[in-house]
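Showing subunit A:
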Amino acid sequence: MEAQAIFETLKGKFGDAVVELQGEGFSPAFVVVAPGAVKEVSRFLKEDPALSFDALMCLSGVDYKEKFAVAYHLHSLKHRHAIGMKAFLPRETPSLPTVDDVWPAANFQEREAFDLFGIVFEGSKDLRRILLPEDWEGHPLRKDYKYPDFYHGIKV
Partner candidate 1 sequence: MSSDPAHGTPPGTPAASAGPAVTGPEAHVMVGNADLFVNWARKSSLWYLLFATACCGIELMQAGASRYDMDRFGAVFRATPRQSDLMLVAGTITHKMAERVKRLYDQMPEPKYVIAMGSCANTGGPFFKDSYCVVKGVDLVIPVDVFIPGCPPRPEALIDGIMRLQKIIMQKKNYGAKA
Partner candidate 2 sequence: MEALAISLVNAVPLLGGVPLWAVTLLLMVVVAVVILVFALTFEGVGSLVLRKVAGDIQARIGPNRVGPNGMLQFLADGVKLVLKEDIIPANADRLLFKLAPYFVFVGSFAAFVVVPFGVGLIAADLNIGIYYVMAVTSLVVIGVLLAGWASNNKWALLGGMRAAAQIVSYEIPVGMALIPAVLIAGSLSLQDIVRSQGGLLGIFGWNLFHNPFTFFSFFLYFTAAQAETNQTPFDLPEAESELVSGYNVEYSGIRFGLFFLAEFGDMFIVAALATACFLGGWNVPFFNAGTLPWIWGNLLSLGVFLGKAFTMVLIMMWVRWTLPRLRVDQLMRMSWKYLVPLTFVNLLGVSLWLLVFKGKGIPAMIASLLG
């Protein structure tokens, strides 16, 4: 199914929760959804027989300077089509529902986004730092991240 058709299906189902389609210059195209609706939209994307996006390939946090985003790259092994889903979050309180009960693959990638961006995934099974030590300060992939001078007495 083409991106436009997927967008229209979602728009028809969820109304205002599905904001826009980022098509031009994006490959694959992104369906932008409201952060609160991420879980419902995900479930629909996975379970609708015409869509059946059974695999979450990639989940990335993005810092767009004025706001954060979480980008999901979805793929359907059944229909062999792909789509992106994106949710924009405010910089101050970046949080959105987890999708690890929809796609179990999300867990590690959500932990990574939490670790490197500080995005909180509500309801996650196990939201801890994954790549950096537990006592690391700050979230390095944020654009305003300042490199620390020392860590445990060793110069960074």
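Here is the rule we go by: contacts are C-beta pairs under 8 Å (C-beta built on N, C-alpha and C of every residue); 3 or more make two chains touch, one makes a residue touch a chain; residues count from 1.
Here is how the candidates were picked: all candidates are chains of the complex that A comes from, given by their letters.
Note that the structure is a prediction, hence the values are computed from the model and not measured.
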Worksheet entry | Given options 1 or 2, the chain of this complex that touches subunit A | 1
Discussion item. Give the list of subunit A residues in touch with candidate 1 in this complex.
Written reply: 132-133, 136, 140, 145, 147-148, 151-152, 154-156
